[in-house]
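The other protein chains are all here in position, but one chain of the complex has been omitted.
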Amino acid sequence: MFTITELSTGRINRIVTEALAFANGKTAKIEGEVFCSNLFFEDSTRTKTSFDIAERKLGLQVVPFDASNSSVNKGESLYDTVKTIESLGVNLVVIRDKKDRYFDELKNIKIPIINGGDGTGNHPSQCMLDLMTIYQEFGKFEGLKVGIVGDVKHSRVANSNSEALRRLGAKVYFSGPEQWFDEGALINGTYLSVDELIAEVDVLMLLRIQHERHDAKMSFSASEYHRKYGLTKEREKAMKKDAIIMHPAPINRGVEIDTDLVECERSRVFKQMQNGVFARMAILKEALEKEGYTFK
Amino acid sequence: MFTITELSTGRINRIVTEALAFANGKTAKIEGEVFCSNLFFEDSTRTKTSFDIAERKLGLQVVPFDASNSSVNKGESLYDTVKTIESLGVNLVVIRDKKDRYFDELKNIKIPIINGGDGTGNHPSQCMLDLMTIYQEFGKFEGLKVGIVGDVKHSRVANSNSEALRRLGAKVYFSGPEQWFDEGALINGTYLSVDELIAEVDVLMLLRIQHERHDAKMSFSASEYHRKYGLTKEREKAMKKDAIIMHPAPINRGVEIDTDLVECERSRVFKQMQNGVFARMAILKEALEKEGYTFK
Partner (left out) sequence: MFTITELSTGRINRIVTEALAFANGKTAKIEGEVFCSNLFFEDSTRTKTSFDIAERKLGLQVVPFDASNSSVNKGESLYDTVKTIESLGVNLVVIRDKKDRYFDELKNIKIPIINGGDGTGNHPSQCMLDLMTIYQEFGKFEGLKVGIVGDVKHSRVANSNSEALRRLGAKVYFSGPEQWFDEGALINGTYLSVDELIAEVDVLMLLRIQHERHDAKMSFSASEYHRKYGLTKEREKAMKKDAIIMHPAPINRGVEIDTDLVECERSRVFKQMQNGVFARMAILKEALEKEGYTFK
């Protein structure tokens, strides 16, 4: 699974349903000895550990891979590295890489590849866990109003989520600094001011300020961002009665969101992480079943 | 378990007794699927690997965590990192951090946290293995004379051990460069010259020169330290007949101790490491049983 675009709505619904079943206590253990490996060429706590735990819960053997000590340091290409891992007998890999659509180079790899995030492009497993979290809350997507605030242009979360939500019948709104919007970024939703957006939506998705992806210095400080676009205590009070707050994390406390709101009643931030393991179990199981593996 | 201070003498005795049972061949496997993770934000071979093996011997699933590739690099706080690990379904964590009393920030974490060492503060699992090693040798603590030589002020081993030993009825002596002593450091024992101390004690605990914790350049060289405060071949001959040598390691050979004495008959240096796995099994088992987990 590489992108949301390749997934039919039916398939999205099946994965979300399976993920919800895992959240409700369903278990599944793979039959036979099956090896997987998580090839993360970019820092990550949440996504890598989440996949790791999901894999262990499914009974897979997780073969460690440390990008910083690997032959990539000797100049080996991504293709040769993944082909190596495949030749060694690993049966599935999860990959995260800084490069957009890195998977286009991997067409000759026979084992399933799960995209753990590519550059500013796609992050389908995050999307599945976000959808699952929304569905848990509202029991539907149709007609929901979802606001995404922040660096929409550089965010793979915004890319994946806005497309999926629009296709599932939700209405998507964006907000944030205007310099982070352009034609392409708005394809799946409408731009609103932060305060208009916050008063309107059922789901408020805050994006992380990704300092590491901004080439030029930002034209505003962290506290200025918070004041202009962040979820302040005042703005939270303007939210609709049952509206929820989401954030893919890691959070910059006091920037995207007031630190006291991170664990407030509306916040689903840590619920999202919890769901991430179940969403990844569903994604992994689907990929493995397609290869003929069975679970008990 | 964070500090020795919080442990009653009864509880210390129970843990040491259980550790000795593991050393004598007792086994215990946890029931059900239980995940743990070792979050080490400071270099360590011994302690991290020792916990890792102890966890596996108890039947836990060890989820890898690499601080250097984690979101801590994106500025995430310790609390948010641990809260994340908890949300992902990890059932127990062991933490080592450079910061004294890092655990004070972690009050809202619900899963058990085992302290694998905090700054210059506490190192309770090292203390348990040291107590266990002493008990194996002498069958008691009451009345024993224990000398601790080195950088008492910056050593979490000295802090934890001197407190525990005093409370268990041993008499503690300190020695080493005077600049490393102050009022606080001597609360649990008495200062002696190195040669007086060595002639007096049943247990000689040498501390590691922690170059990495000394801000200013030391006022003496390694060979000067060895001559003035180290365990030379001559000093070893002045030790009491059944006295033993301990060192938390890693050893600076030729500094704290003559290289030929590291594996001499009196040395328990590698015995301590062996015991470390059993002491950590006892600590982990106690923490998990308190949460309702059972072992077979």
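Order of writing sets the labels: A and B. Residues in every chain begin at 1.
Following the convention adopted for this analysis, contacts are C-beta pairs under 8 Å (C-beta built on N, C-alpha and C of every residue); 3 or more make two chains touch, one makes a residue touch a chain.
Only a predicted model underlies this, so the values are computations on that prediction, with no experimental measurement involved.
Looking at B:V34, B:I53, B:L78 or B:V194, the residue that reaches the missing chain in the full complex is B:I53. Within the entire complex, the positions of chain A that touch the omitted partner chain are 33, 35, 37, 61, 63-66, 68-77, 80-81, 83-85, 87-90, 108. The missing chain lies against chain B, touching residues 40, 43-46, 48-50, 52-53, 56-57, 64, 66-68, 211-212, 249-253, 262-263, 270-271, 273-274, 276-277.
In the analysis below, only the chains that are shown with their structure count from here on.
Superposing the C-alpha atoms of chain A onto those of chain B requires a rotation of 120 degrees, given to the nearest 5.
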